[in-house]
Each structure stands twice: as structure tokens, then as C-alpha cells.
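See structure below.
Excluded from the complex is one protein chain; the other protein chains are retained at their positions.
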Amino acid sequence: MGINEATTYEPKILAFCCNWCTYTGADLAGLNRMKYPANVRVVRVPCSGRVNPQFILRAFARGADGVMVCGCHPGDCHYTTGNYFTRRRFMLMKKVLEFNGIEPQRFHARWISGSEAAKFRDAVTEVAQVVKALGPAATKVTTQASSKAPASADIESSVQKEGAL
Amino acid sequence: MTKNNGNGNAINSSRTPAVAHDCSCESNPLVPTLCEIIGITEETGDVKTFRLRGTDGQKPFSPMPGQLAMISLPRTGEAMFSITSQGEDWIESSIKRVGELTEDLHDLEVGDILGVRGPYGNHFPVEELKGKNLLFVGGGIGLAPIRSLILYVLDHREDYLRLDVLYGSRSFQDLVFKADLFENWPGLCGTHITVDAEESCWDGHVGFVPNYLEEKAFSPDNCVAVICGPPIMIKFCLDKLAAMGFSKENIITTLEMRMKCGIGKCGRCNIGSKYVCLDGPVFTLAELDELPDEK
Amino acid sequence: MSKVGVFVCHCGTNIAAAVDVVRACEAAKSMPGVVHAAEYKYMCSEPGQQMILDAIKEYGLKRIVIASCSPRMHETTFRKMLKKSGVNEYLIEIANIREQVAWVHDDKEKATEKAIDLIRMAVAKVCRDEPLKSQMIPITKRALVIGGGIAGIQAALDIADAGHEVTLVEREPSIGGRMVMLDKTFPTLDCSACISTPKMVDVSAHPNIRLLAYSEVAKVEGYIGNFTVTIRQKARYVNHDICTGCGACSEKCPAKVPSAFNKGLSKRPAIYTLFPQAVPAKPVIDKDSCIKLKSGKCGVCEKICPLGCINYEDEDMEFTEDFGAIVTATGYQTADWAQMYDEYGAGRFPDVIDGLTFERLVNASGPTEGHIVRPSDGTEPKTISIIKCVGSRDPKKGRAYCSRACCMYAAKHARQIFGKIEGVRVFIFYIDVRTPGKGYEEFYDKTREDGAIYVRGRVSRIYKEGDTLICQAEDSLLGKQVRVKSDLVILETAMEPAEGSASVAGMLGAAVDGDGWLTEAHPKLRPVETQVGGVFLAGVCQGPKDIPDTVSQASAAAAKVIGLLNKNEMESSPMIASVEADKCSGCSACEAICPYKAITMGEQPGREAGGNSKKVMRPIAVVNAGLCQGCGACTVACRTGAIDLLGYRNRQILEEVDALWV
Amino acid sequence: MDNKTITITKDDLATAIRALLPAYNVYAPAGEGERLAFAALDESRLGAINLTGSPVIPPKELLFPRSESLYTLDPETGAATVPEIAESTLIFGVRPCDLRGIENLDAAFLEKGYVDSNYAKRRENTTIIALACVTSPYETCFCESMGGDPLAAKGADVLLTETKAGDAFTAAFQTPKGLQVKLLWDSLAMDCGSAPAMTEGSKPAMTEGSKPAMTGQHNTLRVTKPDDLPQRLMAAFDDPHWAVLSEACLGCGTCSYVCPTCYCFDIDRESGAKEITEYRCWDCCMFSDYSRMAGGHNPRPTKKERLRNRYLHKLAYFDERYGMTLCVGCGRCIAKCPASLDITEVIEWGGGAL
Partner (left out) sequence: MNYTEKTKLIQTRAAALLEAGEVSYVLGWGATRFADKTRARFARSPEEAATLVYNEHCTQSLAKYLVDDRWPETRIAILARGCESRAINRMIRDNQIRRENLLILGLPCEGTDAERCRSCRAHDPVVYDELLWEPNSTGAAAAAELSRYYRADAVDALSAAEKKAYWDDVYARCIRCYACRNACPVCSCRECFVDMHRTGFQGKRHSATDNQTFGVTRAFHVGDRCIECGECERACPMGLPILAQTQKILKEIEALAGDYEQGLDAAQDNYLGAFDLDDKDDFM
């Protein structure tokens, strides 16, 4: 990546926000005219418990530079227990992404209530900065041009740790 | 690094490709050509007939009766539909709304563009049928594939003997091609229409197709029956036709449901060693009985 | 190919100043599926809406995207508008380009890009929106009240007075709850029984109320408007249809056991009524202490009963009833201090008693006819110590919360003592004195004026010196140890959820918090509702409170119930979970995760998917549309994707994600 | 052309392949153990070439990729763009059975009806250097029982055979495409002057040292296959034994994906905001969703029907239509099946030998 590219690179970050807390918090940030970087695109979901880890994988496969999952604080879930499941799922997800070679800084989960507009602003700003510093994600599936060699034929035996594994 | 094949020599291996084929993209049998919808007829509440013409103003292709077209929408996908009729510069397909693609197709309007490839499959044996009495038995949307044959036969009326169309649907509203059934065809051939249940707007025959078929007691002499409709209807009609004395060689049906890629390559359409895409979808009952029971 | 119309709102200059709305509108025109795009000053205004309606007609639009303020603002407005147009009101998506774009980004270029992205996402989603139809749920116009304390009584009376049938279930042989055990109530010091027993009588006499005492809820099925509840009537061994409540049986009964109602200060027979003014005023046999039922010998009551009411063969009986709404009023119990506070003697000293025992002691209808005496020797105490916050505000030994009523309760006890014992000295050990309530602070002042000595400090130890008890504490105001010789010590113990309230909550699908109190749907705005539709909260089961608060909450819950039962049917949101039965493998992962018990495992005929295609009855998940609230947690638990959330289907969300990138 | 052979010592193999790199995208077996695969070669990876075994994934994927774009569509106009396939490819080290597999694919994709243009283009642009099997690469090899000759590959452009001494290969150039390769190697011999390494035999008669190694080498696995196997199997179509044959099957795609002749595919599309890609990818008739039709009806509902169809396709249907058996006896499916299913048992059962 050239220097010019680096400075103009604007990451796209996807944020799944629950309708009752974080989405409301994000709206409140607007009502209060708080300013934050324009990198985040919010997907509104009824509950953070609705967010399937597969959505996150899909976002990364499609080219997301960062993904956030935001919901009510534990105990405040509009649906009582939804975010307790969210918590378990994404605690694991974070580890699994890291394990799979996706920089852990690209994935964030946050509890942001409907009144925490400033927390929303700060979280979004922080994630945008962190992700921008990382540069574009390398997870995107590129449509395989038919003239190129098939996948397995391109194997680079880059990791020779067979003994260990 | 692109390495153009500078080798102009033909390949001499016994099973290497027929080099005669043209490598331009038009020749890729899987790529659709674009067609414009130039007319839409609402046949029933859930069946519409689309008249399609190439965006270049040409007829996309000239199918034989019984052949099919793969119709696609960019975002939704593709599926196989029988071609029900054709004209100077158009083909027509009648499509029942059953799933995602057909639902999206039903949303289209005149002037909209869709993809078409084909024609696929064998066709009704119009030559072999010459000099025969023909009995067309259809149920519901099953009249669609037969219609192309009926229209062909009517166009070549002198080559064929007595023609009868026996067709039924759930209700009057569900009868497709009403203009043909009630205006165009009567007089040219026998039309026998039935609906499943009594209703106020219908004063014709009431009852299921197989029963009506039995009632009508068509003579099997020099007669070929062409049948298409829901599996259960076909099953009972076959029994009735057998009882009426039709031989298996003289009963023809179509298995277009089994077609997927259309070109006999993808591996789904085989029933035994027969490929529905290539050897079908039109089969005589005698041929079908030869095939393994995987229909 | 859905015909999508996109409408970009300027919101005056609110959006237009920060987003290039014309460019956004132009960009929308080339998005897949979009056949028309327009911008306008105020989309939500009358002419704005008319413009959309006209466009729907002109372009045959089938789905609508509005780029405007937050959907939380005007989603309903636009849905209502769509209803008029004939387009299903759920075929609309809103791109939030005001609160989440225009107002938060300064760079117009980037804001416009983001707005276009959000519109593209909304278009992608709207193309997969399905027409949804809300269901009308019929409502059974009957209410169930669980618990016959003052909260349950009040709620039942209010609902019944409004003209709806109520069934009141109480597990004790009589309604009345804790309040009838009390002698007087603060801050008025009026007689508790005098104000509560008339209400009990009202319950028994009310034509709309069916009272089921000595009964428990065994099972709850169904959902708002349509609950089916199984009630277990415990075996009474007395035919209440004939019994007149003459009391002859109780008098003659040879078995005597400690009376729980009187906190063990007296004994009661095995065939008994809870207290003299009990409602219903008919006895039951306690099978655990009845000699006849235990050993087969005795049968005195049967012989004595003039009407032949006694039936030793009686058994628990279960029956079901349908209800439209349920009020839980399961109340509280006082903490078992003896288990928590070894330093207070753990129950070894008979003269250390809890507040409720004192209530029975001071009560004119109690075992001592209102004479305050030491349980150990029956003498009148001269010095009494009252210890507050026993088990409350003590996360180490008891509960972290404040039981709210004890400050006033302790003051009341002091006042009652002063009223009954001449020259008595009353010490009150406290952490804080909290008296927020009408007339409460004045009551507290009067108590001190009357001579109660307030000592700030938690009693660290109670021990015996001869005949008297010593309460040892650090007076945190004086900063030194104090020891108070006391003849009687009263512990104002914490309120705890009544035993069994968790199981009731479990049956209802209602949540309980870490302390076991039932959780309200929203702590501020929905304080008497639970998150289970049609289940409401009254009284202490939701958290400690005093009688006035309990009664107000009961009336509030009743008002909610009346509001619900006044409708014949109610509309339910169609954005709920739905199961594609063919895909469901019946693993029941969704069932476990549903907070509303909205998913049950049903069966349907199908073919085995494995080695043969045998016809079988396959287990599949079934969603109860009345219970499901549409949170979607189940959809993630479902590995196959057989259960999906209408309006937020997996595919819709995935396509929204896809729309952001090529 | 038969007389055109040269000998390449093993030491010079890298040099010989290096000479091909400017003209072709060269693929050859590379890597060790389970990683052994046909890999794209460049200068840095010449050393990884490994001709001792046969890769689990046969070279068919170079002609019929696991996944390939058929065309892309502009979502707005619906106009299709077909990707170009123009690169010259050379596959080095194709075993005779795999070459027969490619001949099967040729029949399937290029004959009887439509010509599959993607396959045709790749096939046309590909040069194949085969490698005779002087030893069977798998314990489960049974090519000889299927009418194959481990030492011959008639359809290959070049056939390499290890010499008896085991230190060199004899290369026979069998087609004009093969002669193109020879040209590259000839010039190499002149350029670098390593004449001793590349000896051209002008006559079929070879020196003792350059004679192919043991021509009498046989597969250890011998299978009895009658000539009328297709007819016998078809006669047994309704035999209950199919259920027994299939009961251990797990329904995965291993057998098909490691098979040099399996060519079933699926076509689907993936839509992005700016481009829609119609792609095809390998599919497998053993998958439960494979033959399920819109509406849910599945003519092959259980693994019994699916397994029967696969074996009959291999051993009867294809024969009936194309006159060749769709099994070349490479033995991969037997070696790799996680449930240890064995096609030779079907052959022998169907042939009446069991």
C-alpha cells in the first residue's frame, strides 16, 4: 500500500446494534450532535442475541475491515436474557477469530445503553482509529478468475509445522 | 503473465476436443442471452404468460414443441420453463408462481429484461405422430408444455387426424389459456374442459381429469395420448388410459422437472443411462418403463 | 425483481445541509431493484406522504425505502401510510441518515457516501422483506391472581369490581397473608386486622371472585389472553360445601402442633383454621399432624362433626381454568435470621425474636392477648432492644438490598411497646433511618420524642448474662463500644421472596433477579408488567415494599389487567420467530434459549432423513405466536437455520451485509 | 513420432522444467505426504517437485476447477461477461490412470450434445506430460483390472518413463503439442550444452540403461471384471444387496472429489452490489441435497439410491452412453473413503464373482 493510499484509506466497519439500547444510544448521539468518523454502518437488529456469528464471518468474507456487535448491558436486555447469550457467543467468537488469523482488533463487542451516546461515539471513534491503523482486511473472498489456477494447485507450503501439528 | 497459446497445431489425441467449436462467449451454452418482455398475459391468479424477444430484436431461438428454455433473473437465479408458443420474433412461456424466482418473474412488466438460454431437451415426435389421432390430457399448469404441441399440430392440421384436448384444473379461475380453450380451439379440435368442484361461474363439466377421461372413453385406435400435469393426476390417468386400451408406446409424457443445467453435463438429470436434458424430457411410457425407478 | 421506490428526505436542512441528498437520490436510482427515487423537503409531512402514495400508484412500487430520520421516529408513521396505499406495511425499510449520518458527520462527502451505503443496505433488505400480517389474538376475559395477601386481595377486588371474573389462588387455608398477622400499621397505628379483614370478606362475598384457598398453581400454559392454568386444590379432608365452620372439630382435636401463624407462640390442632377471622372460615386437616391420617387411629373430628364433613380419603385435586391475564402476588417471607446470625444466638435464646413474632405477641388476638411478655418466662420486659437491617443491607450474611419497611416497622414497634409497658426503655440499633413516605418522618420524630433511643451501629453480638441479654455494638456516632442489657430483643429481619415464588415465576416464564424477586418489564416505565405478556406484578413479590406501596401496585396491576380484559382481542406483532418444519431436526436448542417459553417441541409426520425414508413422527420446534416477542435469540441457536425471525430473517441481514461490499 | 524420444536424468529434471516455465503455466506434483498436489510451479518451487506418489486430488481440477466463474452479470443491465481462458498450461507428471480419467472427462464435456466451452478451452490450451507408473502409487491401485496399462498413456502429449536404472526418464513425444515441448528441450540442450543429459534416441531401440524399468510390474489388487459387467449390474438394479453395500456410507463427497473421472457440478450465483457471478463448482451425487428438486421431491431419497446411482454411473450408465467405463482403477476412493467403502467389491459382486 502506498503512502497516499494509506492516508486516504477509509475502512468500512459494520456495527450490529440492538434496537433497544445501542441503536437508541446512536440516535441520541445524533440528537446531541456528537461527531464521530463516518466509517461505521449500522445494521439494526432487535437484540444483540439475534446476531449470528455467521453474520460476522460473512462481513469479513465480503471485505469488512471491522465488525462491531453492540447491545444492552447485561441485565438490561429488553428481552431479559438475550445479551447473556450474546456475551458467551462473542467472547468465544473473538478468540476464534484471532485463532483464525483475523486480527482481534477488527472485532469488537460493546455494551452501550440508550443513554450512553458518548460511549457510542467513543467506541465508534476508537474502533475506526484502530481499524484504520491496521489497514484493509485480508479476508475478502476474491472471485476466482477462471484463467487462474485452482485453489489447491496454488498451495504455498508456507507453514512447515507438520511435526508440531 | 498471460501465456497465449501459440500452438496452432490440432490435437491428435483420439478423445481430445472437437476443435471445430468456436471459443467466443456466445458459444458458451451456459450463458444466457438477454430478452425483453414484450407482452404479459395473466392466465390465472398465479399463472402469467410472458412473451419474450431478444434485446437485439431477434427471436432468441426457434424451439420445437416440447422444448424448454432456461429463464434467469440476475439477482435471483435461473430455472427451466417449457416454451408454450412462438411467433415470428418471439417465444412465450407460461409461468406459475411457486417460489422465489417465479415470484420475482411475476413482478416483471413489459419492457423488463431477463436472461434466456436454450432451447433444451428433445421435443414431441411431431413426425412420428403424423397420421394419428391425438389425445392431449392436461391438468393445471401441465397444459403449458402440451400447448406448444397443440399449436404446432393445429398449424399442420392436415398431417394429423382427430384431435382432442381434455383439460382440467381446480377451478374455472385456474384454467390456463382460456382464449384457446373457449375461443380458438373449439371447432379446430375437440375440447373437453372440467373443473374439480362445482362453482357458480362454471356450467361445464365438474370432476377430476382421470374420471372425465374415463367418462369420455376415447378410442385407442391409431391414437397417441400426450399427458402432462401433477404426478398424482398422471398416475391415475395412466391407469385409465391402460384400461381404455392405450399401449405404453402410445402414451407420451414429459419429465422436465428433472432438468437442471439443461445441457446434460451437471449429472442430475440421469435416470439410468438416459439424460433427461438430452434424451428427454419427452418420453413414451414404454421408454420410461425401461428406465430404473428413480423418477 | 422488486419494484423499490426510494425516498430521500431533506428534513428541512437537517439532512440536506450535511448530506448531498440529490446525489444520494441519483445513486439510489441505479441500485438493484429500484425503479424510482425522489427527494423531498419533509417526507413525513402530509404532502411528503402524498408524494410517496402517488409514486406507488404511478410506478407500481411494491416496496419502499425512506432515507430520513431514525426508524424509531417515523417507522410507525410510514407503516400507517402504507396501509392506506394497499402495500403491505412491512415492506418498508428506513435508512437512518439523520441521527446516524447528517447530525454526526461534518464531512459532507463522507456523509453522503455513508448515506448512499445505508440506502443500498435498506434497498437490499427491503427486497427480501415479506408481507407480514399481524395476528389478532382473542382474549379470555378472566384473570388469575396468585397469592391472597393484601396485594392479591386488592388486585382481585379491583379487577372484579370492573366486571371481570377473577380466580384468587392462595396456598394457605386462608387469605390475608402477612398483613393479618400484624397488629397495627404505620404511620397511622390503625388496627391491621380492622382494615384487612373486611377486604377478605369482600373477596369471599364478591360475585366475580372465585376464591381457591389451600390451592396452588401447578402448571401454566399459553400466552397473553390465552393462559391455561392447572390449579392443584390440596386435600382438605373437610367438605367445605357442607361445613358451616362451627369449629367443634378443632376444639376436640387431640393433636396439637405449634402454630406457624402465631410464630410458634401457641399451638393449634391438626384440624384448624389459620386464625379466627379466616376466609374461608372453614377448617382443613393438616395431614402431617393428624393422628388419624398418620396412624389410622383417632377419628375424633369425624365423630364430632354434626354434618359429616370429614373425609379422610380426600386427595389433592387438579383442574384447569382459562385466563386472559395473570397477576402474581406471591409476597414475601422474613429471612431465617437464625441461619445467618450465629452471633445473635442462632435461635438459642428464646427472648431474641423477630418482628413478625413480636406482631403476634403484641396483637390483641394473639396468643398472649396482646401482652408483651418474654417467651422464656412470661415476664414483662423492661428494656427492649430492636435491631434493624437483620439480613438486609448485609451482603456478607444476608441480602445486599434494603428491605424498605423495617425503619418504619421498628419505629412502630417502639411506639407499640411504649403504649403497652409503663416505663419501658427501648433501644433501636440502626445503620440509617430511612423514612421517605407520607407522614413517615413525623412518625419517626414522634417515636424519638416518646423516648426511643436510637443507637447508630450494627449489633455485633448478643449474649446472655444471667437472665438478661446483652446487645453489644459499636456506636458509630460516639465511636465506642456499647452494651445494652435487654430483656427482649426484636430483630427486624429482611424480606425475602416467598418460598416457591421462583417456581411460580418459572411456570409463568417470568424472570427473577439475583435475589429471587420477580423482574418487572422495565424498572421505570413498566413497573407492574413482566416481560411475559399478560403476566403482571403486585406487591412484594417484585421487591420489598410497605403496605401503601403494595396496595398501590396491586391496583396498578389491576388497572393493566382491566385494560387488557376490556379488549376482545389484541394485535400481536408479526415479527416473530417462524419454523421451517422440513429443516428442523428437533434438537431443541431453540427451546432452551427462548426467554418466553414460546418454543415447544411438537411432532409432525415426515420422512426419516437418514438411511431409509421411513414415515415417522418427527419432533419439530413449534413457535407460540402469542408468547414470542421477536428477540431472535433462537435463530442463532438453530444451527440449521430452520427457525428464523420474520422481518429480520437471516437472509435479510446477510443481504444487508452483502450490500455494503461488491 | 514414435522415434522421437530423449532421456532426461533425474538431476536435470529441474532444468528441463525450468525450460518450460516461460511458455506454460506448469503444474506438477509437489509437496510431501498429504500435501502432495498438482501445484503451480515457478523457479522457487522446482525443488518441491515430487514424482514418487500420486496426488490425492487428481489433475482433473486443472481442467475442471473446483470452482470457476462461468460469467459475470451486470446487475443493472443483466449483460453477461465471460472470462477469458487463454493461458497455455502444462501438466507434468500425470499418471496413466489419470490420463484415462481426462479422456473420460473429454467424453462427458465434449461429446454427445453440447460442448462445454470452459472445459474445451482449457483442454485445448493444456499440454500433458504423463508419467508411467513403474510402481503402483497406491496400495489400492487396480488400473490393470480396469483395462489400463500403467506404462502407457496414448493420449498424453509426452510420456515419461523411469529407466531401469532409476536415475533418468525416457521421454516419448506423442503429439504435435508434445513436439512443442521437445522443441523447448532441444534448444535447452543446445543452449546449455548439456548434451549428455539429454540424449535423443533416433530409434526405438534403446540402450540397456535407458530401457523402461520393469514392464512386468502389476497392481497388487486384482479385480475380476467380466466384460458384460454393465448388463449384469443393470440386471441387479433392484437387488436388496445395494442397501447392504450402502449402509456404511457416510454420504460425504470424498470418493467423488478424489475421483479422476467424476464430473458432476452445480451452478449457482453469488450477487454482490456491483457484480453478480454465475459460477459452477464441483458437486457430488452422494450429497443428500444433490438430486432434490424444487418442491422437495428427491428421486434418490436415501443413500442406497445415491450410492447405487454413483456406482452404476461409473460401471454401467457411462459405458452404455460413451462406450467406456467411468472408473480407471486409480484406487483413490478406496484409499480415502472414511467408511472404507470399496468399489472393487461392487465390481466383483455385480460381476457375479462374489
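Chains: A, B, C and D, in written order; residue numbering restarts at 1 for each.
FYI, a residue touches a chain if its C-beta (ideal position, glycine included) is under 8 Å from a C-beta of that chain, and two chains touch if they have at least 3 such contacts.
Being a predicted model, the structure only gives us computed values, none of them experimental.
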Checklist entry - Which of the visible chains would the unseen chain be in contact with across the whole complex? => result A, C, D
Item to check | Among A:12, A:41, A:78 or A:110, the residue in touch with the chain that has been omitted | outcome: A:110
Next on the checklist: In the complete complex, the non-displayed chain touches which residues of chain D?
Outcome noted: 33-35, 37, 56-57, 66-67, 139-140, 221, 244, 247-248, 250-254, 256-258, 266, 268, 270, 279, 281-284, 287-289, 303, 334, 336, 338-342, 344-345
Item to check | Where the missing chain touches chain A, by residue | outcome: 53-54, 57-58, 61, 74-75, 81, 84-85, 87-96, 98-103, 108-111, 138-142, 144, 151-152, 154-159, 161, 164-165
Checklist outcome for this item: Touch rule applied to chain C and the missing chain gives residues 514, 582-589, 592-593, 601, 608-612, 614, 616, 619, 637, 639-641, 650-651, 654-655
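Here, only the chains that are shown with their structure count from here on.
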Item to check | Which of B-D and B-C has more C-beta pairs touching across its chains | outcome: B-D
Item to check | Distance between the centres, which are taken as Cα means, of chain D and chain C, whole angstrom | outcome: 69
Next on the checklist: Going by the contact rule already set, what residues in chain C reach two or more other chains?
Outcome noted: 32, 658, 660-662
Item to check | Residues of chain B whose C-beta touches two or more other chains | outcome: 2, 73-75
Checklist entry - How about chain B: which of its residues touch chain C in the complex? => result 73-76, 104, 107-109, 112
Next on the checklist: Which stretch or stretches of chain D touch chain B in the complex?
Outcome noted: 23-25, 70-71, 73-75, 77-82, 86-88, 103, 106-110, 112-121, 123-125, 127, 154-155, 157, 175-177, 180, 234, 237-238, 263-269, 271, 276, 278, 280, 283, 285, 290-291, 293-295, 297, 299-300, 305, 309, 312-313, 316-318, 320-321
Checklist entry - So in the complex, which bits of chain A are touching chain C? => result 10, 12, 14, 19, 23-24, 26-31, 33-38, 41-47, 49-55, 58-59, 62-64, 78-82, 85, 89, 121, 140
